[in-house]
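Yeah, one chain of the complex is gone here, protein chain that is, but the others are all in their spots.
Now for subunit A:
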Amino acid sequence: MEMKLTIKRVPTVVSNYQEEGRPRGGCGRDCLGGCCLPESKLPLYVFKASPKKLSLQEDAAGADFFLNLLLGLWEDRMARGLFRYDVTACETKVIQGNLGFVAQLNEGRHLKKRPTEFRVDRVLQPFDAAKFNFTKVGQEEVLFQFENGGGDDSFFVKIAPISTVEHAPNVVAINVSPIEYGHVLLIPHVLDRLPQRIDQESFLLALHMAAEAASPFFRLGYNSLGAFATINHLHFQAYYLTVPFPVEKAATKIIFPAEHMMNGGVKVSKLMNYPDNNVPYNVLISDCGKKIFLFPQCYAEKQALGEVSQELLDTQVNPAVWEISGHIVLKRRSDYEEASEASAWRLLAEVSLSEERFEEVMAYIFDAAGLVESNKEEVSEEEDATYTSVAIAPPAVAEGCLVIQ
């Protein structure tokens, strides 16, 4: 009865160990699997449990430390030749228009390989150990472990044994096909081999990272399966771009009423004029973790059903979290030269849900939000409690083209 919907696309290579034919010789290869990792030592960044307000002077210096560390280690990996190309050699521009979409010409990002089939109708899929996952990544691609110190200060340890207290280590690894300088992957509890599905704990981890970087230009993103995540192993992405994203500038309208639930200081708004139970979605964490965007989308579904125009398919732009936020990587020079705000809109229009569907999804969220309330206390310790985690129920996460701030 249930038809399987799939699309074919060439997956982006995020690790040097991802492609077929790469030497995978058992252990002694210093991977991130159970065979090697527990015995290894990696740098460790310990973040503070309770981020202070950013207006304090000391904190400014501390915040720069995190970025200094991340960028320094990233630059070191550049020098070691671990990336497939130099992303700073890719032309970038801001497209004329009100919102200012950012376009990048990146001809080296995409492999000229046979596309793989991806199932797009199931947002939750069980972990498949046979497929590529992050335990197969080489340790040289890892920059540091990222753990909660439980205290008031952050600090860095050059070499530390893998922390196995309570849970497997969270690691920050490079993306060898970066979209921008500093593009990394945050992999929570790498040894647990969680499928690509946000839960409260991992979401909080991502928020902590945003807070630690303390820069509005360092953003974290998440793609669900069916919304162009290609690796079914829980991970977030992050990178640094000192240009505002269009989605951050777009007008919003508060839809979550202020009468109740205001103790948490949570506001839910709807994006105005900005072009999903089991609806694929993307999440953008911006403004140091104070603003979270939730984008339900249906592009992949449309693509599987053959409803997307060929012209759009030819650009081979898969609207994942960065594209929806307004940072679009193009692989053909002609597309780059002709990029306009109108063409960006066309792409996003295909991504967005219809009005009725959006209303359905919103209703679902508010239902789910009722369940979240009990967890609010824990959550509201962070910063000014300006966010809420909506992902708690196993089947699906809340959907909606929402701004939660």
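Keep this in mind: a contact is a pair of C-beta atoms (placed from the backbone, for glycine too) under 8 Å apart; a residue touches a chain by one contact, two chains touch by 3 or more; residues count from 1.
Keep in mind that, in the parts below, contacts and distances are computed from a predicted model.
**Q** Which name from "Crooked neck-like protein 1", "EF-hand domain-containing protein", "PAS domain-containing protein" or "Serine/threonine-protein phosphatase with EF-hands" does UniProt give the chain that's left off?
**A** "PAS domain-containing protein"
**Q** For a quick check of understanding: of A:Cys90, A:Leu204 or A:Ala300, which residue touches the chain that isn't displayed?
**A** Residue touching the absent chain, from the options given: A:Cys90.
**Q** For a quick check of understanding: of A:Asp76, A:Asp314, A:Glu338 or A:Glu359, which residue touches the chain that isn't displayed?
**A** From the options A:Asp76, A:Asp314, A:Glu338 or A:Glu359, the contact with the absent chain belongs to A:Asp76.
**Q** List the residues of subunit A that touch the chain left out of this view.
**A** For subunit A, the residues touching the absent chain are 64-65, 67-76, 79, 86, 88-100, 102, 105, 155-158, 180-182, 217, 240-244, 246, 249.
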